[in-house]
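Note that one protein chain is taken out, while the other chains of the complex remain in position.
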Amino acid sequence: MSVTYIDAILAAQEKLLREDDRVFLYGQDIGVFGGAFKATKGLAAAFPNRVFDSPISEDAMIGLAVGAAIEGLRPIVEMQFADFSSIAFNQIVNQAATHYYRTGVPIPITVRMPSGGTPGSGPFHSQNMEGIYAQYPGLIVLTPATVADAFHMLIDGVALDDPVIYCEHKFLYRWLKAKSINNDHLPIGQARIARPGKHATVVAYSAMVHEAVRAADRLQPDGWEIEVVDLRSVKPLDLDTILASVARTGRLLAVGESFPWGGVTAEVISLVSEHGFHLLDAPPQRLNSRDTPIPYHPKLWASHRPTPESICDALRHLLRF
Amino acid sequence: MSVTYIDAILAAQEKLLREDDRVFLYGQDIGVFGGAFKATKGLAAAFPNRVFDSPISEDAMIGLAVGAAIEGLRPIVEMQFADFSSIAFNQIVNQAATHYYRTGVPIPITVRMPSGGTPGSGPFHSQNMEGIYAQYPGLIVLTPATVADAFHMLIDGVALDDPVIYCEHKFLYRWLKAKSINNDHLPIGQARIARPGKHATVVAYSAMVHEAVRAADRLQPDGWEIEVVDLRSVKPLDLDTILASVARTGRLLAVGESFPWGGVTAEVISLVSEHGFHLLDAPPQRLNSRDTPIPYHPKLWASHRPTPESICDALRHLLRF
Amino acid sequence: MRLQPRPASLYAPSVPTLDLPAASEKSVTDRDFLRSAFQSMLLARILENKLSSLYKAGKIVGGVYLGRGQESVSAALGTALIRGTDVFSPLIRDQAGRTAFGESLLDCTRTYLGSVLGPMRGRDGNVHRGRPLEGVPAMISHLGAQIALVAGMLFAKRLKGQLQGVVGATCVGDGATSTGAFHEALNLIGVEKLPLVIVVANNQFAYSTPNNRQFACGDLIERARGYGLGGWSVDGTDLFACASVMREAVRRAREGGGPQMVVAHLLRLVGHGEHDDAFYVPDACRNDHYGRDCIDVAIPQLVANGHVTTDEIHAWQHQFAADVQRAVAQAQQEATPDPYREDWTAISTRFPISQ
Partner (left out) sequence: MRLQPRPASLYAPSVPTLDLPAASEKSVTDRDFLRSAFQSMLLARILENKLSSLYKAGKIVGGVYLGRGQESVSAALGTALIRGTDVFSPLIRDQAGRTAFGESLLDCTRTYLGSVLGPMRGRDGNVHRGRPLEGVPAMISHLGAQIALVAGMLFAKRLKGQLQGVVGATCVGDGATSTGAFHEALNLIGVEKLPLVIVVANNQFAYSTPNNRQFACGDLIERARGYGLGGWSVDGTDLFACASVMREAVRRAREGGGPQMVVAHLLRLVGHGEHDDAFYVPDACRNDHYGRDCIDVAIPQLVANGHVTTDEIHAWQHQFAADVQRAVAQAQQEATPDPYREDWTAISTRFPISQ
């Protein structure tokens, strides 16, 4: 039997509810319905009075979670889509994120954000917001790329005392499968070598890890061995692992699915340029989505975000220096 | 007689109201009261039915402006503080920013954001949000640093057909003075050499331009000639001017008052690393505020943001390579 | 919780109370209105049935959200509005209102099928389509966000001296009433006294969430007073009732009576989208008064009142089915967007300087 990425998210929540009575779930349609993506399927029945359908009030949902966290609970809030967290923006960045610094009282909430593009979802059901939230002091931003990480990082995230933005990629939900969920895993804050190599380093996260690995595989026949680093969490960001990789390869490409201005890839390039300049044999490169809203039509969408082809192109360019 | 930065903002709005009957102002306490910072003082009386006090409804304020823009008007919306635009976030990034791409109908609104820290203002009246808004396709983000730019960029910004986030720095409001407002000025999208030099380039914007110039002045006696580039607008970002400067100096420090993760300085460092790697004689550096909410107490605040001292330190470090 | 339709006057203290003629009385004098509204209902139903089949056949990428069961409300509103004068910002269940307001079938089929010739050119899909410069804003997904936008269009018309005789209207569901955007915008239209008609289609569910997890008052119309809006509560399954309430609400807004709120009670007769089988809707809801299909309710009423004949209805059905078929066929053979020719820019300004 195999486990999908979303199975892992469901299983993690099940385990959390079972083992930690401080945990409860709050979100739109997560009760009887099991959530828009079925990430909470069956949990309302299994855990009466621990899983709540909320009104369509993202601001109040996060406000409620922060209050509950002050009282010692560990709410997990599901945004129906990451895009709708724009309504909860104030409570996330100003209420939750500032609380520990201001008062000394930490806010252990976890906000699940179904993120990223899928064909036909359009400008308001496809967004990636990790680069927005990571800018704010006080937030931890997780971006699991594998089934095991989807499971373990949700559990580890809920265990953290600070507010966690958990970005789960919708494209991976059912497409990504694993045999089972391995028990050993890296701690939050540590990146992973998703594919070892020696000629160039691709730093990616979430769904883009898989596109990067595909691109690397395509360059293999030409003799190129590309290393892919999976960030796992974009804040904190594991610079050590990236620098160690760049030290081996001398070349860096950062790939993200977000909009091109700023964001995770700019942070990665900046960190490496500042701290590993001497390691670089070529200008570090970025590849992001295009600078427009995410288009609805699958043909447009497919060339809006990075693809194995465009990653290969960027790598060939990088390897030419 | 001298003109302050806020005088320039008031004068620009006066001129716009006088010369363009598509312009109207909407915001909290901007009528009889003249705005929390008096940026609209006297305008309600001078232009009856063109200056409106709004309810405390940032979301609806921007929604209203977008609708008015569809109808061909050019609203200027004042946020009482940039920090409160978190409530308008959805309407700004999802309604205003996406409209032109989605429908072909541009949205010429201007959102005035009193930004940046002043002593004693604390975590919710000191924020800089340019690095948040610039991430979104469809927005133009202006960050004037001089009295003349405060004036001309507001006028030029309102003339643009696209949504403009106009970040005006509260610290400059009354502190920054000019003899008069010069008539010739650079177009939006073009950066300015605020201080010429040859040993290192500091890229800054808004209030940090002045701190950078001060730092440069302090290093002058030691024989260092530091060039300071004032970005003027962070999106679009004038890479040509930056690269030309770095070509002369070989060294780059990007200074911003925002939080350290991502944002404008990361975008600048990334662009230069990608496109001007060979021009760099030393690792490019960033200096931002600290990774905590903006503290209330002036003593904490003063060492939360970059200062002439910390910029000097960063420059000395950069010049040592 | 079973709602009884309530006299609107109870909730409309800020508007001079006017005794409405009973729906059936008034409607007989409004033959044209009812015929026209009904035609929009029928065409919308036929079109949406087609969209549903296309979806199930895998011919549509992205979601399909239908208005089945809400046609009376939506068509009555759309018919009361004047294209070219008014502003109408439809929401996800407003195919009938769009049709009544004059949307072409091709605008719909092209958008769903991703034709580059559609109003959204493949950049945005399905119910997001609009023609803002023709008074039909293109909605974003975030619920509640369109109300302030319509308010802004009216506000601008006032400043331009063009508001006389103009109405703006938009619809939301019961779920959308829980959004901050809904509140801020309704409060604003009250303060600015804009001629906006906000229609709340309370179809008892927001996706899967029932009313009792969404709000705690009896009838959402109880909120009108707090915003200074005129208030109307109507049986959304009854075309005649909808027609007379919508016409009256629109008329008052048009004639300077200030903003109006209409709450229509009904049941969503489909899933939230076509991917959803709505297992969570209890049979009790389906079987009660508001579980009626408004088209089934309208036909005998219209026939009995002599407004239409059964033959006419059959003829319309045939004609509309053919029209829909043609619009689908045309959209299907049109080009889809080409990423290599796409103008990948989100702003209209072309800066001379490198970015």
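Lettered A, B and C in written order, each chain numbered from 1.
One rule holds in what follows: a contact is a pair of C-beta atoms (placed from the backbone, for glycine too) under 8 Å apart; a residue touches a chain by one contact, two chains touch by 3 or more.
Just so it is clear, the model here is predicted, and its values are computed rather than measured.
**Student:** Who does the absent chain touch among those shown?
**Tutor:** The omitted chain makes contact with A, B, C across the full complex.
**Student:** Of C:Ser178, C:Asn202, C:Ser233 or C:Gln301, which sits in contact with the chain we cannot see?
**Tutor:** Going through C:Ser178, C:Asn202, C:Ser233 or C:Gln301 one by one, C:Ser178 is the residue touching the chain not shown.
**Student:** Any idea which of A:Gln13, A:Gln80 or A:Thr98 touches the chain not displayed?
**Tutor:** In the complete complex, the chain left out is touched by residue A:Thr98.
**Student:** Sort through C:Gly190, C:Gly257, C:Gly271 or C:Pro337 and give me the one touching the missing partner chain.
**Tutor:** Result: among the candidates, C:Gly190 touches the missing chain.
**Student:** Of the listed residues B:Pro137, B:Pro236 or B:Pro295, which contacts the missing chain in the full complex?
**Tutor:** The one listed residue touching the chain not shown is B:Pro295.
**Student:** Of the residues A:Gly34, A:Gly138 or A:Gly197, I need the one that contacts the missing chain.
**Tutor:** Going through A:Gly34, A:Gly138 or A:Gly197 one by one, A:Gly138 is the residue touching the chain not shown.
**Student:** Given that one chain is not shown, which residue among A:Gly34, A:Pro55, A:Pro144 or A:Pro260 touches it?
**Tutor:** Only one of A:Gly34, A:Pro55, A:Pro144 or A:Pro260 touches the chain omitted from view, namely A:Pro55.
**Student:** Kindly note down the residues of chain C that lie in touch with the hidden chain.
**Tutor:** Spelled out for chain C, the touching residues are 14, 177-184, 187-188, 190-191, 193, 212-217, 220, 222-223, 225-229.
**Student:** Considering the entire assembly, which residues of chain A contact the chain that has been omitted?
**Tutor:** Touch with the absent chain occurs at residues 24, 49-50, 54-55, 57-73, 75, 87, 90-91, 94-95, 97-106, 137-140, 160-162, 187-190, 235-240.
**Student:** Tell me where the left-out chain touches chain B, residue by residue.
**Tutor:** 28-29, 31-33, 36, 53-57, 59, 81, 83-84, 86-87, 119-125, 290-293, 295-300, 302-304
Methods note: only the chains that are shown with their structure count from here on.
**Student:** Are the chains arranged, by touching, as a line, ring, star, complete graph, or other?
**Tutor:** Per interface graph, the chains form a complete graph.
**Student:** Any idea which chain sits dead centre by C-alpha averages?
**Tutor:** Here the chain at the core of the arrangement is A.
**Student:** Taking each chain's centre as the mean of its Cα atoms, which chain lies farthest from chain B?
**Tutor:** C
**Student:** Quick check: how many Å separate the C-alpha centres of chain B and chain C?
**Tutor:** Inter-chain centre distance comes to 41 Å.
**Student:** Taking each chain's centre as the mean position of its Cα atoms, how many Å separate chain A from chain B?
**Tutor:** Computed value for the inter-centroid distance: 30 Å.
**Student:** How many angstrom lie between the CA centroids of chain A and chain C, rounded to a whole number?
**Tutor:** From the centre of chain A to the centre of chain C is 37 Å.
**Student:** Identify all positions of chain C at which a residue touches two or more other chains, and write them in rising order.
**Tutor:** Touching at least two other chains: 120, 123-124, 128, 140-142, 180-181, 345-346.
**Student:** Provide the list of chain A residues touching at least two other chains, using ranges where the numbers run on.
**Tutor:** In chain A, residues 83, 86-87, 123-124, 290-293 touch at least two other chains, as defined above.
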